[in-house]
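So the structure is just underneath, and the comments pick up after that.
Partial view: only certain chains, each at its native spot in the assembly.
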Amino acid sequence: MTQSQVPVDSVKHAEATPEQPQPYRELGLKDDEYARIREILGRRPTDAELAMYSVMWSEHCSYKSSKVHLRYFGETTTDEMRSSMLAGIGENAGVVSIGDGWAVTFKVESHNHPSYVEPYQGAATGVGGIVRDIMAMGARPIAVGDPLRFGPLDADDTGRVLPGIVAGVGGYGNCLGLPNVAGEVVFDPSYAGNPLVNALCVGALKTEDLHLAFASGTGNKIILFGATTGLDGIGGVSVLASETFDSATGGTGRKKLPSVQVGDPFTEKVLIECCLELFAAGLVVGIQDLGGAGLSCATSELASAGDGGMHVDLDAVPLRATGMTAAEILSSESQERMCAVVTPENVEAFLAVCRKWDTIATVIGEVTDGDRLVITSQGETVVDVPPRTVAHEGPVYSRPVARDDAKQDALNAGSPESLPRPETPSELRAEILRMAAAPNLASRSWVTDQYDRYVRGNTVAAHGADSGVVQVDESTGRGVAVATDCNARFVALDPYTGAQLALAEAYRNVATSGAVPLAVTDCLNFGSPEDPHVMWQFQQAVRGLADGCAVLGTPVTGGNVSFYNQTGTTAILPTPVVGVLGVIDDVTTAVPAGFAGADGDAVVLLGGTAAEFGGSEWAHEVHGHLGGHPPAVDLEHERRLAQLLAAAAADRALTGSHDLSDGGLAQGLVEAALGGGHGARVDLSGVHDDTFTALFAESAGRVLVTVPADGLDAFLARAGAAGVPALRIGETGGDALDLGEAVGVLSLDELRTSWEATLPARFGAVSV
Amino acid sequence: MSTRVGVITFPGTLDDGDAARAVRRAGAEAVPLWHGDHDLQGVDAVVVPGGFSYGDYLRAGAIAALAPIMTEVVAGAGRGLPVLGICNGFQILCEAHLLPGALVANAGMHFLCRDLVLTVENAQTAWTRDYAAGDQLLIPLKSQEGRYVADAATLDELDGDGRVVFRYRDGGPNGSTRDIAGITNAAGNVVGLMPHPEHATSALTGPSADGLGLFTSVLARVTA
Amino acid sequence: MARVVVDVMPKPEILDVQGQAVTRALGRIGVSGVSGVRQGKHFELEVSDGVDDETLHRLAGTLLANPVIEDWTVTRL
């Protein structure tokens, strides 16, 4: 079938047929939204325009339900916080300066639903999409990460979803040559049927190379480059395909097209090198990645950001499928494509660079004077719109917000205090081994062994560390550290505090590695915004996060909202994943995780411990219990703690450190011992008079550090001066964790066996 | 004047920057070579680095082996030019028939990234003369198709002539035949291995600096 | 005992990246006249005579092919 056989619903035709029924509801538009489009255009939209508006006004692209809340991030960001920010919310990704003329850009994005439908491709294209966002800032991507959430480890569907998602993250990222340096693997029943695949990417650039989406300069050319455009990912829009137009439920092949996209990491790798060469040669005025909403998004956003109009000719777009309608070309989510604005005199040079990299590049239009986005197909005008109405002036909703008092009060009343606890030393000892093997605490090696953490040769710390540490400038040793975290059970118990605890943990993880926390990104995974109780969780989490950032002085530079994460009417646990990025002046001062120093180093616990078990891993794993209140969060303390850790690291005063979070001090000791390869003798009596509390409470603001014996006094004095509680609880050495008669001795071998067996036992060995 | 070591970049090559860095750390000059050129720029040795050239489509290394630059590498190897293939580079050298056998999917059927210990079995090659036979090197392995296979006759010949250069000390986690991690050609100037010595040239960004010896070995040779 | 062949191909509307790379490589070995190459998987099964077509298709659709992005054919030899 050739293009000319596809009937075109042109603007002229639309004017002539004002009453023609249009399937706007199937496209997800509400009656009033459709009415508004007709009002903007003064006529009915063409199929192509309808496709553009419907996808750009979708929750995913327009943030229509979250906008009113996200504004709060801007309102709470002070000028001082802004001082290091070169680009913030609204750009493809936030950019912060890290000194020496270097800047870094980073962002987390969700690809949850596609990864449930087709785990491998869904996860793979999730990584591909966030990497293009980073490229669109003019940066070289330098690392990726993958916060993941799944249903119960033993659930059947987890056996389908997890291996596919992990293989997809690895398959794409490894082939792209980006080290995977951070992430999470969390299991909870609420994610069964709705796994969370959040992908993180970090990029580095010289401050002067910052590029923003921008299409100004009448006569400048619009160049589409990268992969060809096909039918993948157009899902719903195919109700507009003419041959199925009459039967909304019809069943032609194309109608049944799944909205999955298939990734080609090889093409993206070449696209990265091609883009960087184009930037270096100064051939790019503006650039935009093609992600969700494909050309609809790229053309309308480029045009809106510019000072002129834009004309695009769809006949020039290289297609990989025959008979694509204008609506389909505009909505296609084919991967590995970018769109650039180039001055006429540079077009030849631009195309030459693309030829060198075997990258298809085509001039598809130009910037015009005037203020309209005009798109033609087969010689007819199929789109003629004010671009801002598509890209930025979509609907905005203030959805009802209501705390579910009954449910929330019951949750908070269900205190974990009454849960039966281990008491005798042998019971406590057994509990430590059981927790070490818990799905949420066991070794992640089954996952991380499938990810390349070495490529590019700049990875200083990755899997098993508290944060991923990557060298940015080899000549100075300047680098960045990044960590993502979220204990969604805390958020469920108290969304405001829970979000601050997620922020505090990621912030602490970065400082624990010896870096100074600088900026925040987030990926807000929630249920349906049409449910007032979900909107309450969302609003509370946003406020908690923003207020927390104000106290810590770390701005939210960007992020992503993912709504409608639910199975049936049951929403997932509210999961605002928080990513924190820090700078480290000299990566050789980065502190290794765990007991990495010499035998005889002093083991020091920073921060205080209280009987806090609400939302704890122990309550979840041992009793399947979720109730009470989350641990208290003290952000001023977190700030002092981070300053102490970063300063001590810079002076090389620490031989090792590890954040305490899920599983409490018990799990922290296990990970520190196994990670650093040294045992320790520890006296728990000073931590808390109740041994069980000392071991399993999840009080925030705690870090385990080791210091050389001769440096102990100086360090304790330093902690005292910083106002951070510090207690020597033991010393490293031997091949066992010796917790005294209160608990007994656990050999590193038996700990390792329990800790490492869980995931391989479920999914099979990664190697032979 | 210092030794000049070429590092080839194909579309999809990933570890070229790291290979060049390793060459510099060894005290040589790294010379970028482009897959589409027919010119080795008079280098004294060539590294075919790791990655996913052409996305590993068809077979790992199959399409890259046909690149113009490889015609020159094959000719150079025939004249005794030292050539080192790392990971995807090893696969490319096998596909180009500079080395016998082939590399197929890991027995575990997963991409595998892990630090492991190699035993140096042949310290006579152009790339291993700075080691002693029996040396043990801690080096990362990161590959999807790292299982070395060849017919029995070839394997016996490799073993008989001492052409197995590296073996996995604790057994090949990818199911590699006879735990073979790296081999050499009869002349000893062409070496291929699956693990990544270029990622073990500094304890800061790798598990050790044990891999540097490969890059200094070739130095010693061409300046000798 | 019967021999059954299952061929699995990427759906036509899905980009066949491997096939494209191969097509471009053909020039390298001086082969002309081959315009398009598509790559899929080829399975050979040893099947006892009792096994019916319905079973074979279930097998193909669940284990050998990914119905979301691939089509398949079952041929008894």
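We just call them A, B and C in the order they show up, numbering each chain from 1.
Note that in this section a residue touches a chain if its C-beta (ideal position, glycine included) is under 8 Å from a C-beta of that chain, and two chains touch if they have at least 3 such contacts.
Keep in mind that what you see is a predicted model, and the values were worked out from it rather than measured.
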| item | value |
| --- | --- |
| Formula for the whole complex, using the labels of the chains displayed | A x1, B x1, C x2 |
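Just so it is clear, only the chains that are shown with their structure count from here on.
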| item | value |
| --- | --- |
| Distance from chain B to chain A - Cα centre to Cα centre, in angstrom | 36 |
| Set of chain A residues in contact with two or more other chains | 264, 266-267, 358 |
| Overlap residues in chain B, where contacts from two or more other chains coincide | 54-55, 57 |
| Touching residues (chain side chain B, partner chain C) in the complex | 54-55, 57-58, 62-63, 66-67 |
| Contact footprint of chain A on chain C as seen in their complex | 10, 12-15, 17, 21, 24, 66, 68-69 |
| Contact set on chain B toward chain A in their complex | 11-12, 14-15, 17-18, 21, 51-52, 54-57, 106-108, 110-114, 140, 142, 144, 171-175, 196, 198-199, 204-206 |
